[in-house]
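The other protein chains are all here in position, but one chain of the complex has been omitted.
First chain written, first letter: the chains are A, B and C, and each begins at residue 1.
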């Protein structure tokens, strides 16, 4: 059993991100060789693919250049534009906060699921409780040079093989990024993208948890394979987020990183600290 | 004249962030000593102080723990929560994109202001065009151990004195963070916070631009002093964003960094790549 | 005891609006004399006064004339503008649906309060279940030619006196509109407007319910006096909406109607049928 409630005290809301301390930070920055910085996050805009049940990303200008073309005043010569954004927390590239998923009415560390309410947001384990992450990133490419097919299962064996190809292993405090090729190959069909994604299964997740990784990301919608095994609904979310306190990073852009031929690197992610949020939008970086 | 249009080609939309290359990235990560990571961004939520003319940050749950308490089904045991966020791009800590402010109907690099439209957002210099920043951060604390008063002007002399105290100078590619103490001392009155902030004036901005810094941030609403000199409206925005292509980072949290007694450090900011946005929300980091 | 659960069957969601049948409609239209039509609803826009805890009315253009001034194409010559609205259901002039308020975990007619959920809206007694109202309107002006002071209590005696002045009495199926003068005199201070309004007390509400009126409206924020008697919170809402199934119509514009010197008239209100909504925005009419 991998449940870790209480490991970092009864009030802990950071989960496995506690595994990243100053030593891990120093080790990560020491990995920098070329100084090349790769953006691992998707652009976020009206064209972003979202599941049909979620609202689309909405951008509405509150002031723009058209206003001036139509005669708006420009005191002191000053002209400006600004806008309002509205989107579901789980759009684009984001980190699932530990308040996002649970079972048996309890979140990670035993916090009550009823603490997540309309009027309060997540009173425990909200996105603002996620510390920023600077640690070793480990790319496990399970489809080198290609892409997995729909609903392909990535098990422990596939992860082990990828680690062997990478010449390293998941270590405590790592952020492991699983590349399936799905994000770059699935196309714009939101239903197919979300409901039939390749991804890890529960055994693979358990192996990663046993290695004490800090977080798990993938280039797909939910890290885990969809649909799950018969009778199960998001079992990897249940295991990693709720039992183990391991955040998931979804829709991570990995093709360019894979093409760079680097398996370990300095990984940085500083999610937007949305108070009471169940996810933190983020544009993670790989510093090579 | 400090205008830099064309310096990085007629199609450039990154401006002074071009001054950060692999050498600056390597030099920045080499500054890491203790491995301590400081979050320089504000929490973003319904309590975030915004100017009265802007919409407040809005968080509305689309599924929550109350649903389950009230009897919602939990197929496979799975329970989850999620929500929708809506906010003005310039809320909380954010980087002003080069599309945010201009004059004479032209943005940075001569792009037409009319490219910023209701239906298109910013077609040029949107937030998604801002590369992530990993570079040397330089803290210029103009109010060490205290806070400036309302509408105090920070001129070139004050910046020079702060640099002298820091034992270094702004260098090409730096992100300079000016600490006024305002964010930590001004209180919750949004009108006072925004309309009467201390900050830099045009001379100070020109001095920073001449040093070829990559971006300028501050622990206030608009980097520059409010109100501006008679007859001027956001002149520092006009100079830095529009003439020089230097992004501004606003509402940066600097008190803890100042207390740490470190003037130069590895600065990382990876703004949310909002397509056509005039700002990128961000939680910057100082890695000590 | 005035509770009426079951009076119109166990599945009824229209409450006292059932008291308006074809006879009442015919009688109401027969009241028309001059053909003058008065709008009893407030304009709804960014300037609308809302309580501080609610979101302001938001209007954001999705296409506008500025776009064309800035060069947008006009296929076939066609130009258009459109926009997105976002507002709290209880903004401006609206009818409180019977799902809006309750106690002891049960709504009107015994429906469970838990049926009002994030993901479902109001499964019972939503705004779309409110039938349109065409019936006799009865104006009870408790402050003829003037306005009540802050937190003034309108009791049964005041309503009886107003009815006497009007030369008529509340009858089954009437919509009774209580004019306090508050809306026209209170000014723009949202806190004062909402928290210190004059309005009816529970005795007055009981008297109206006993008369079998179909709905009760007023020219204030909540029909009932604020604050309520010691230890009570919105007791008129509890009595009328929950016990009696009598909808409340709030922020009704009554000064012009009062000035017209007409006490009974053809009243028409057709609220927006918002599915699962707890209120229906509406612009009611008095046809004189």
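What we mean here is this: a contact is a pair of C-beta atoms (placed from the backbone, for glycine too) under 8 Å apart; a residue touches a chain by one contact, two chains touch by 3 or more.
The structure displayed is predicted, hence computed values, not measured ones.
Touched by the hidden chain within the whole complex are the displayed chains A, B, C.
When the whole complex is considered, the residue among A:56, A:74 or A:106 that touches the unshown chain is A:56.
Among the residues C:4, C:90, C:136 or C:171, only C:90 touches the chain that is left out of the figure. Within the complete assembly, residues 21-26, 29-30, 32, 34-37, 39, 41-47, 54-55, 59-62, 64-66, 68-69, 74-90, 99-105, 112-118, 121-122, 128, 131-132, 134, 228, 231-235, 237-238, 266, 268-279, 281-285, 287 of chain C touch the chain that is not shown.
Of the residues in chain B, those that touch the hidden partner chain are 58, 60-62, 64-71, 84, 118. Chain A residues in contact with the hidden partner, per the touch definition given at the top, are 55-56, 58, 61-64, 66-67, 69-72, 86, 114-115, 117-119.
We adopt the following convention: only the chains that are shown with their structure count from here on.
Under the contact definition, chain A and chain B share the contacting chains C.
When the CA atoms of chain A are superposed on those of chain C, the rotation angle is 180 degrees to the nearest 5. As a whole-number value, the distance joining the C-alpha centres of chain A and chain B reads 24 Å. Here the spacing of chain B and chain C, counted between their Cα centres, is 45 Å. Counting partner chains per residue, chain C shows two or more touched chains at residues 58, 61-62, 64, 66-67, 69-71, 118.
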